[in-house]
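Here's a structure for you.
Yeah, one chain of the complex is gone here, protein chain that is, but the others are all in their spots.
Let's turn to subunit A:
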Amino acid sequence: MAIRTFVLLVLFLSSMNLSFSLYEDQVGLMDWHQKYIGKVKHAVFHTQKAGRKRVVVSTEHNVIASLDLRHGDIYWRHVLGADDAIDGIDITLGKYVITLSSGGSILRAWNLPDGQLVWESVLKGSKPSKTMLIVPTSFRVDKENLILAFAEGCLHAVSSVDGEIIWRKDFAAESLDVQQVIQAPGEETIHVLGYLESFQFHAYQINSRKGDEIKHVTVDFPGGFSGDTLLVSGDVLVALDATRSILLTIFFQDGEINFRKTQISSLVDDSHGVVEILPSKLADMFALKTNKFLVLARVTDGGKVELVEKIKEAAALSDAISLSESQQAFALVRHENEKLHFVVKPVHDWNMDLLKEAIKIDNHRGRVHKVFINNYIRTDRSHGFRALIVMEDHSLSLIQQGEMVWCREDGLASVIDVTTSELPVEKDGVSVSKVEQNLFEWLKGHILKLKGTLMLASPEDVAAIQKMRLKSSEKSKMTRDHNGFRKLLIVLTGAGKVFALHTGDGRIVWSLLLQSLRKSEKCDYPTGLRIYPWQVPHHHALDENPSVLVVGRCGPSDDAPGLLSFIDAYTGQELNYLVPVHSVVQVIPLPFTDSTEQRLHLLVDANQRAHLYPRSPEALSIFRPEISNIYWYSVEADNGIIRGHVSKGSCSYNEEDEYCFDPKDLWSVVLPAESEKIVAMGTRKINEVVHTQAKVIADQDVMYKYISRNLLFLATTAPKGSGEIGSATPEESWLVVYLIDTITGRILHRMTHQGSQAPVRAVFSENWVVYHYFNLRAHRYEMSVVEIYDQSRADNKDVLKLVVGKHNLTSPVSSYSRPEVIAKSQSYFFTHSVKAITVTSTAKGITSKQLLIGTIGDQVLALDKRYLDPRRTINPTQAEKEEGIIPLTDSLPIIPQSYVTHALKVEGLRGIVTVPAKLESTTLVFTYGVDLFFTRLAPSRTYDSLTEDFSYALLLLTIAALIVAIFVTWIWSERKELQEKWR
């Protein structure tokens, strides 16, 4: 009976393995979550009333958020969809936040205190156009407040109370390019101004109540218009002519339009290049940007344009705010010499400063990009100002009273790529007193824990235990730990800033705005592309710091020159940077390192030439003998061509450059353009470790996995099936998947899924690929798995030969030996659509794998690879059951407990990165999107270590009690024996 119970217990324990879950009090122990909003586009302050002062912002990541002005915390936040960009925000009625988004087609109102959606209106127009949102500034709630939204060529008047569209007027029919919609406060007339074919100026007057046209005036301007216009005051507009050399001042009051031309050269002497009107609304003033200066000019009452100031340094201007009936002010922020100069000036008097402050600022923030100011009344009834500043690194900070009140690192919302670095090794010489204190604390902690285990803890103790667990100093130390949980996550962001985050608590260890990724004369639009570990010292170069390589590009096209930057991973200093002449379309880390443990990299340029880095003779001497075994391939997704290359010899265009190698085309796979279009591809991770080549199946039989790094998974669909779901019928859409050997170009496996279509997401690991696509016939998402096995090794089954080592299983293999492979595959339905998919990776590759799926709900789901096993059958045999094969079901289960992100959301999820810890059972998972999330996973539970909450004190106590018991019983037995002998 006892045995059977025991067996049942064991079975129960092993079945618990299926789901990964954690208890409520384990949240935050090994995971952290950080919320960001991205680079701020618009900001509206809400500070009129006493109480919580807040600012509502919209960002380039389609986030609208309400921030606490005191601390910069998020009160509420909404992340709109990827194609729902916010065009404008404002506050109406003092309680609603109005957003216009999606190219002006959706108008929404959110409740200001808690961010709930109050109403939503869909504005329909006929053609895309400029979008404008005009919210009247009246605070009288009783009056019917109309919101004017201009979008898609239509002007809509929307009730701010319930979002009902009161009237609409179409301008698209007249093909008018509307530039401005103006409603002066308290007036009933709306002015709509625009160009027709860019040389005829139109001005409409519209009744705001009913939308009737009151007046329509047109004036021809033969010089033509270009670019945007700016409203200077209630009835004056400035614009540029087609040549961008003449500034036009347009007066449109009283139904008449007057032009006045001003040569820009009369304002600025040496203005070449493109002149732009900056969109800052400065009331009677406007700002022009030339190639050298920022020019501030004023339109006088007589309509003359006069120069106010030329500013040489890069500066940012805010919109003007009104302080009183007659006074308006704006802010000017410049960044020089590690200081931020914040000046507030009244609009009418340039020489006066309302406020002048210099604030010390971190040098790694770059220039000021945007300023939003807000005023408040100080206790002495003078005006105080606070400013929200958006810097070049996308950070958002509030300055007030000469200091930075808070700063948000919102650049982290745009992570492009991630790599990791080990922390320094712990040095000897920790002082004794520290140890003693630590020992005491350790003991105290464990006694508390023991109390908790024995259910003796009071509620305060429980709180203390939880706090101790969450704030354990152990996890945020700056040294390497035994289990390899503590690492540096080095992330490259869209702003060209590199951050090092500590995996323990997610704090920023260092940050660096890369000089080479900033706008310069050499490089107009630098963008960061990838980040790679460059130098990972472990054996003989331990005294050197590890470093990372950042690869970037000047400009959007593939053949733009590349940028390389080398950064010390411990200190965050830029060690070196190169602005190479060649372009970079691919970076191939090679499996060789030089004597200082720098990894050799091949950078492939747009002409498929390979360039070797580091540029040292040593690297060349390592590379040259291996050159005939190094291959690279290029995928032209648009043309459907895959080409394989090998080095032909040194570059012909530059004989002196011995680090450059010309390509020789070896093979090409050309897909028929009319029936197949490349939609997804996948390769194995470069650093993936595979423990064994054999897969033991039921009855101790063995199958040999085909493990090759040189495999490419490619998915193509019919051109019709590459669009949105539903754009193609099942008959005209299909999905074809290929497994291609990238050395020889041989197609190892090809399979067609009829009636399926993109989007396809794939992950490749060991000998299997899992991909996700849409099945049009079943109207559901599907996931398929393909496993590849090597048939040519299948005969290696003689035990005797294996015992004496007479086999060829470990001898090097070549792709030219044409291995015989067989592929097994199976498909399952899957409920969610998928944003990203990856697989866990562990140090030695022994632990079973889990797929990590970024779902449409911005969560990460862990799914055991065992569910995606092509050997699943409906009724597995006993042996197969013992092997762990799950009976086949048509769909993959989604177990709520297996959400890695538990209750949290990683808004705008874009990528999941897994990094092996030193402990074999454990893998580190970093998920990025607008938010960041990090956690530790053990796909087969932590079989190689005790859990965090293991009570050492209880263990010690038990051991001590046992020893005492042994002694006591020994003494007893001695005594008893003596008595026995005397009897």
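Everything below uses one rule, namely that contacts are C-beta pairs under 8 Å (C-beta built on N, C-alpha and C of every residue); 3 or more make two chains touch, one makes a residue touch a chain; residues count from 1.
Everything that follows uses one rule, which is that contacts and distances are computed from a predicted model.
According to its UniProt entry, is the unseen chain "UDP-N-acetylglucosamine transferase subunit ALG13", "Vacuolar protein sorting-associated protein 51 homolog", "Ribonuclease P/MRP protein subunit POP5" or "ER membrane protein complex subunit 4"?
Looking only at the record, the undisplayed chain corresponds to "ER membrane protein complex subunit 4".
Looking at the full complex, which residue from A:117, A:694 or A:778 touches the chain that isn't shown here?
Counting the whole complex, the residue in contact with the absent chain is A:694.
One chain isn't shown here. Among A:296, A:317, A:388 or A:681, which residue touches it?
Only one listed residue reaches the unshown chain, and that is A:681.
Specify the residue from the set A:465, A:635 or A:821 that touches the hidden chain.
A:635
Who touches the missing chain here, A:166, A:447 or A:587?
Reading the full complex, the residue touching the unseen chain is A:587.
Which residues does subunit A use to touch the chain missing from this display?
Residues touching the hidden chain, for subunit A, are 3, 6-7, 10, 529-530, 551, 553, 558, 584-591, 602, 604, 606, 626, 629-637, 644, 681, 683, 686, 690-694, 696, 700-702, 704-705, 707-710, 712, 742-743, 796-799, 802-803, 807, 809-815, 882.
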